[in-house]
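The complex appears here minus one protein chain, its other protein chains still in place.
We call the chains A, B and C, going by the order they appear; numbering starts again at 1 in every chain.
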Amino acid sequence: MAAVVAAHRDELVELDRVIGDGDHGENLRRGFAAAVSTVDGSGPVLRQVATLLISKVGGAAGPLYGTGFLRAAGAVEGRPLDGFVVASALAAALEGVVALGKAAVGDKTMVDALAPAVAAAESAAASGGSVAAVLEAAAVAAAEGAASTVPLVARKGRAAYLGARSAGHLDPGARSTALVLRAFADAAR
Amino acid sequence: MAAVVAAHRDELVELDRVIGDGDHGENLRRGFAAAVSTVDGSGPVLRQVATLLISKVGGAAGPLYGTGFLRAAGAVEGRPLDGFVVASALAAALEGVVALGKAAVGDKTMVDALAPAVAAAESAAASGGSVAAVLEAAAVAAAEGAASTVPLVARKGRAAYLGARSAGHLDPGARSTALVLRAFADAAR
Amino acid sequence: MKKIINEPATVVVDALRGFEVAHADLVRVSYDPVFVVRADAPVRGKVALVSGGGSGHEPLHIGFVGPGMLDAAVPGEVFTSPTPDQIVAAVRAVGGGAGVLLIVKNYTGDVLNFELAAEMALAEGIEVRTLVVADDVVAQRGVAGTLVVEKILGAAAAGGADLETCLEIGRHVASHAFSIGVALEAGTVPHVGSPGFVLGPAEVEYGVGIHGEPGHERQELRPARALVEGMASEVAVQLPVGRGDRVLVLTNGMGGTPPVELYLAHGIAERSLVEHWGVVVERRLVGSFVTSLEMRGLSITVVVLDGARIFLPEERSRLARLVEWWDAPVRTAALRWGM
Partner (left out) sequence: MKKIINEPATVVVDALRGFEVAHADLVRVSYDPVFVVRADAPVRGKVALVSGGGSGHEPLHIGFVGPGMLDAAVPGEVFTSPTPDQIVAAVRAVGGGAGVLLIVKNYTGDVLNFELAAEMALAEGIEVRTLVVADDVVAQRGVAGTLVVEKILGAAAAGGADLETCLEIGRHVASHAFSIGVALEAGTVPHVGSPGFVLGPAEVEYGVGIHGEPGHERQELRPARALVEGMASEVAVQLPVGRGDRVLVLTNGMGGTPPVELYLAHGIAERSLVEHWGVVVERRLVGSFVTSLEMRGLSITVVVLDGARIFLPEERSRLARLVEWWDAPVRTAALRWGM
């Protein structure tokens, strides 16, 4: 996952440069790189990653990603991993992000990627999908959700300062969310 | 003369921008414009111009030009204007500029225009030249002298800071001196 | 990208090393986690003031740490808010028993990270309150007005105001501070490598913030008189009373703006506020205090020091103290008078 983020760092930087302040790619790269070098598999991995994201990323994405991972960790810990658990972890992550950031679908944020991912994951789980299938459905929906941010006018985060001028650009946080879910899905295959 | 200087302001600015600080054209324009609007023909014109140049031009050129005009004024006042008086006025101007600025021929300054102008004026006067003829000879020599500064390495003024990099450029002060003498010669025709 | 730096990844820490040696009499610098505290921290019995945010806005906030102003500043990466653990560490280092006030510029990232930090500090039993500054009139971001809030609170806290009083004073000043910015050229974030926006030879971005984000709209560059009068009007219409308001005017450079342009603009701003809007300029400050890397441009901030008609009579004597607090001695790297 860190590799995926690192590989897309410049793309995310560029997306954020245009409608934000240009740090999103570097922030996430730093955070996931720290996670890779620190998390040792000794404890609950998701929880460790969450803590590292909160303490290494900064910016808006740090607390939002961190909270998402933290809530997801709470939803999976102590439960055998199956499609339902994965879907509920994603739902918990979304709930955490929304509770903190107060963004709704259509505000041109990571929620626009995460919310459809949750919906897709839940229906995949309901139709008996495996962990891999649920994550694959989430990743596909997140990519579509991210793409849907292009025409939107931002109502949350820095891009909102641009008003109408934020339309026509992909939201960096939605894009990174889709990338992270894609990495999960690929890892689960 | 003010018109000539104003017409060449941008050229002088550009010459000074390349090997100096870019103000020579504007400094002289300001000074001669002030002279035109102030000198009323009531007293000795050259002396009035000199005083205005000293108090309006600033930079290196202000005191140098001012002193030149002041010394020239001293040489012509109370004497009927002929070729010899004009030549001696130019010689006095050169002496004043050198006394103040301590530049020699070859240092890439206005002296490189003024010194040959004095020599040409003196020989024109010696061969019986009129005021107009003496000034014409001076103007021609000054133009050649100015052109001769192109290959020189500056040893005085701001251009000297560039060392060898000052070579290959016309000295703005030598150029403006040639322009001023040309204006005198044209006016005397 | 041309900058006097070693490499993008170490800019913040490399600059802090220089800041530390330059101001060893005023501050101590922690590098892991990164924060800056006044040399004599913690000051017993005084409310501690902690601010912070992304780097690239220097001297804000590190240059305002010292007697009469901030107790700590917490710099994040360039244009990236600091993380909660940095903030909590700074809070621990300066808490003097009278509580800690966090002064936060209004950005999602700053607000979230400072709020998380406040929760963590509270959980450790440290009394913490948070003040959000949003003086930018275009998009309610925290910009140059933040320094006025910090200066006035610094004096109030030094004078013995308790935590709730500090919060109340801070809210009052923050809600009476109005700013607008303009950029002639954007800065370049070191790890991005190209500027936040690129303008034509006669264009400006009007209504910019301090993170290289494009502004409210692109305009043609007008003569300073027209440009700055327009900016002054844009803040003046926000004033509670307008005519008769006693104000402080801050003309702030964005990092790449020379003093000659700042003073020129300041003259226009003051004259226009007085002549067209009838305000009384009681205090002023001109300089580059809240910057955006090497961005060329400036902001105009007006802070109401007293608005004769909006305050109940019994409140006025307290509010008149804003001038006194502004004038009170301060000794920091970037603002210093009276000591």
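As a convention for this text, a contact is a pair of C-beta atoms (placed from the backbone, for glycine too) under 8 Å apart; a residue touches a chain by one contact, two chains touch by 3 or more.
Bear in mind the structure is a predicted one, so any value in this text is a computation, not a measurement.
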| item | value |
| --- | --- |
| Touched by the hidden chain, restricted to displayed chains | B, C |
| Hidden partner chain, touching residue among B:M1, B:V105, B:A132 or B:A160 | B:A160 |
| Hidden partner chain, touching residue among B:G62, B:G83, B:P116 or B:G145 | B:G62 |
| Residues in chain B touching the chain absent from view | 13-14, 17, 19-23, 26-27, 30, 54-64, 100-101, 156-158, 160-163, 165 |
| Missing-chain contacts mapped onto chain C | 2-7, 11, 14-22, 55-56, 58-59, 63, 184-185, 187, 199, 201-202, 204, 221, 223-225, 227-228, 251, 255-268, 270-271, 281, 284-286, 288, 291, 293-294, 296, 298, 336-339 |
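Keep this in mind: only the chains that are shown with their structure count from here on.
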| item | value |
| --- | --- |
| Rounded Å distance between chain B and chain C, as computed from the means of their C-alpha atoms | 54 |
